[in-house]
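Just passing along the structure, written as C-alpha cells.
All protein chains but one are shown at their positions in the complex.
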Amino acid sequence: MDELDIETVAEVDLDDPVLVEGLPGVGHVGKLAVDHLLEELEGESTLVRRVYSPEFPPQVTVENGVSELTCAELFAVSTADGRDLLLLTGDHQAQTNEGHYVLTSAFLDLAEEFGATEVYALGGVPTGELIDEYAVVGAVSDESLVDELEGAGVEFRENEPAGGIVGVSGLLLGLGERRGFEAACLMGETSGYLVDPKSARAVLEVLEEQLEIDLEYESLDERADEMEDVIGKIQEMEQQQQMDVPTDDDLRYIG
Amino acid sequence: MDELDIETVAEVDLDDPVLVEGLPGVGHVGKLAVDHLLEELEGESTLVRRVYSPEFPPQVTVENGVSELTCAELFAVSTADGRDLLLLTGDHQAQTNEGHYVLTSAFLDLAEEFGATEVYALGGVPTGELIDEYAVVGAVSDESLVDELEGAGVEFRENEPAGGIVGVSGLLLGLGERRGFEAACLMGETSGYLVDPKSARAVLEVLEEQLEIDLEYESLDERADEMEDVIGKIQEMEQQQQMDVPTDDDLRYIG
Amino acid sequence: MDELDIETVAEVDLDDPVLVEGLPGVGHVGKLAVDHLLEELEGESTLVRRVYSPEFPPQVTVENGVSELTCAELFAVSTADGRDLLLLTGDHQAQTNEGHYVLTSAFLDLAEEFGATEVYALGGVPTGELIDEYAVVGAVSDESLVDELEGAGVEFRENEPAGGIVGVSGLLLGLGERRGFEAACLMGETSGYLVDPKSARAVLEVLEEQLEIDLEYESLDERADEMEDVIGKIQEMEQQQQMDVPTDDDLRYIG
Partner (left out) sequence: MDELDIETVAEVDLDDPVLVEGLPGVGHVGKLAVDHLLEELEGESTLVRRVYSPEFPPQVTVENGVSELTCAELFAVSTADGRDLLLLTGDHQAQTNEGHYVLTSAFLDLAEEFGATEVYALGGVPTGELIDEYAVVGAVSDESLVDELEGAGVEFRENEPAGGIVGVSGLLLGLGERRGFEAACLMGETSGYLVDPKSARAVLEVLEEQLEIDLEYESLDERADEMEDVIGKIQEMEQQQQMDVPTDDDLRYIG
C-alpha cells in the first residue's frame, strides 16, 4: 500500500491556473465555498484527479447503496473570461499530523503538474459569537501579496489568527512558500458553532474579484436562510430560558 | 520486521472463487457468519494462508497452554455444487487507520492470487434497538450489482449506513473497486448491543442464494437461543425496573 | 535515525545458550527475576549488547548526574555447571503496538546470532487478589514443551491467561515459533497491585530446575519481607476501615 494513489480521471490543458482549496474545517466555510464554485461552474469544470491515501480515514461513503472510497478530488475549470482554476475538495482531512504534510505535498505536486503557481486556501476563523458583518481575514506566504488582497477587502491583522493556521490550509502556505508558490489563505469570520454559508459567501466575493469570475449566490443564500431559521429558533429558546449566549451544545454544527 | 508476513500453509487450486470476509465488528455478525460457514463446510475447507502483521495487536492467544500469534486466516473451499470460496476470518482488526489499508491490500492480493474477482464483506449495521425482523442492508462497489442482490432480499437504502462503512469491510469495497473487483457488503441489522447469531443467519441466507450453497443452521440457532435467554432475562429485569429500553451497560456484548 | 541501533559491547562465545527475557510488566515479576539472576551470576555474566531504538521512550535516565539513554541490555552468562544463558533486561517496553514487533524481532536476531534456539519469557499473571501459594502458569510455542515444564511444577490451564499474552513476552512465543525457536513463557501469579518478589522467586525456582543452576534468594527474600510489611500495613488499615478487599488506589505498584 503506497502512501498515495492518484487516479487520473481526465487530462485538461489549463493556462496558468490558480489552485483553490476547500477541505472541511471551521464552519465548513472552505468546503461550502469550493462546493459552491463547482455548482456555479458546473458546465465548465472537469474532474481531473482523485487522490487516495491511507492518511485518510479507512472508510467508504455509501449513497443509494453504492460505495465510494474516501478521497480528495481535483477539478479543472477553464472559464471564458476569468482565470483558469483547479478546485480541490473532499470530505475528510488527514488523520495524523504527518498525514497533513503528505497530502499537502501531493496537492502541490498536482498544482505544479497543471502549471499553477498561485494558491488560495479557503477556510473559516472562529470568533466564538454570532456574526453580523462577515469580515474576511487573510494570511499570505509572502508580504508582497498583502496590498492587492487588502484592495479586495481582505483584512490583515497583527496577531490573527492567534494560534496560526493548522492542517492543509496552513501547510499550503508553509510548504507552498518553500516550493515557490504564491499562496494566500482567506478565512471568513464565523461563530465556529454553525455551518456558515454567509461566511462562505464573504470569502467567495473576495475570490470573484481576484479571479475575475462572476458568481450567483441563490443556492448559497437559500442555505443561509435555512441556517437563519435555525439561529432564530435558538435565540427564541434562549430568550425563553433567559440565557445570554448560545452554548456549544445548542449550536454545535447544526447544518 | 516487514509490514506483512504471509505464511503459505497449503496450495489449493480454485475455480473462480469468491472471497468472503468476516472479521470482528458490530454484533460480531460477520465473524459469526464466516465461522459458521467454516463449521458447515469443514470437510471441504483447507487453511491455505496465515497473514501476520505488526498492524495487528502485539499479542498471542493461549489455548491449553499453547500460544498462537495474532493473524488472519484464509481458507479455501471447493464445493461439489456451489461456487468455490475463499473464507477470511480472524480475531482482530488492524490497530491503526493506516493498518486497515495495509491489511485490506494484502487480502486483495491474496484474492487475486487465487483468481477471485468477487468479494463479499460480511458485517452488522447497528439499529440501537432489539430486532424482530432481521433485514440485510447492502452496499456495493458498482451499481450494476444492485439488482441481483435486491432479488436475493438485500435492501438498498438511500442514506444507509449513514456514517459509511469503516475498516476492512469498507475498504474491501473501496480498494476492491479501484483494483477491478466486484465487491458487496452485506450488513445484517443488529441492535449493536449483543453478539447476534440471528443477524448472522440472515446474512448467510442471502449468501446461500448468491453462492448456490446449502447450509444447516442448527449450531447457530442454538447460540441464538442462548442469546434469547439472555435477552429474556434482561427484559424481565427491565419490566421489574419499569425501564423502556435496555441501556448500553446492560447489554454490551454479552456473548 | 534507524529503527534499531545495536551496540556491541563485548563478544562472548556461548554453547547453545538459552535466552531469558525479563522486561517490565505485571508485578515487575519478569524484571525482578532477571535482575536477580544477574545479581546472583555477577561474576559469570558479561554485558554483550545494548539495543537502542526510537520505539523506546525518548528519554535518558540520570544517576549521580550521568545520563544513560533508554535501551535494552543483553548479558551473556557462561556457567560452570548449568546451561549458558543470554539474559535480556531493560527499563522500558516499546511505546507502540508496532514497536513490540520491531524490538522482539531484534531480540530474536540477537538470540540467533549467539546460537540460542530456546527462549524463556518471564512475567506475571494478575489474579486480582493477594496470594498465599505462588503458582507459575505456563504458555509454550509448541505442545511438545508442555510435559517437561509440568514436571518442573508449571501449571498449564485450559483458558489462561484469558486475554492472551501481550507485548514482548507474547511475541517471543509468537514470532519465536515462526522462526523455529522453542519458546516458553513462565508467568508467576501475582495480585497485579504490587511489585512482587515472591512471584519472581516462584518463577526462578522453575528456571533453576530447567537450566540446571543453583540460586540463593537472600536479597529477593529481603525485598519480599519489605513488601510483606507494606501489605501488613495495608491490611491493618483495611480492617480498621472494615473494607474487604484492597482497592486499586491503595495498592497500585507500591514498590
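For the reader, a short list of remarks on this structure follows.
Per-chain residue numbering starts at 1, and chain names A, B and C are given in the order in which the chains are listed.
Operating definition for what follows: contacts are C-beta pairs under 8 Å (C-beta built on N, C-alpha and C of every residue); 3 or more make two chains touch, one makes a residue touch a chain.
The shown structure was predicted, so the numbers you read here are calculated from the model rather than taken from an experiment.
By the touch rule given at the top, the unshown chain touches A, C in the complete complex.
Of the listed residues C:T61, C:S144 or C:Q239, the one in contact with the hidden chain in the full complex is C:T61. Only one of A:E112, A:E160 or A:E226 touches the chain withheld from this view, namely A:E160. Where chain C meets the chain that is not shown, the touching residues are 1, 5, 7, 52, 54-70, 95-96.
Looking at chain A, the residues touching the absent chain are 94, 97-98, 100-102, 104-105, 138-143, 146, 156-161, 164-168, 170-171, 173-175, 177-178, 183, 185.
The definition used in the following text is that only the chains that are shown with their structure count from here on.
Fitting chain B to chain C on Cα positions gives a rotation angle of 90°, stated in steps of 5. Rounded to a whole number, the gap between the C-alpha centres of chain A and chain B is 38 angstrom.
Chain B and chain C have Cα centroids separated by 38 Å. Distance between chain A and chain C, defined via averaged C-alpha coordinates, is recorded as 54 Å. The set of chain A residues that touch two or more partner chains is empty.
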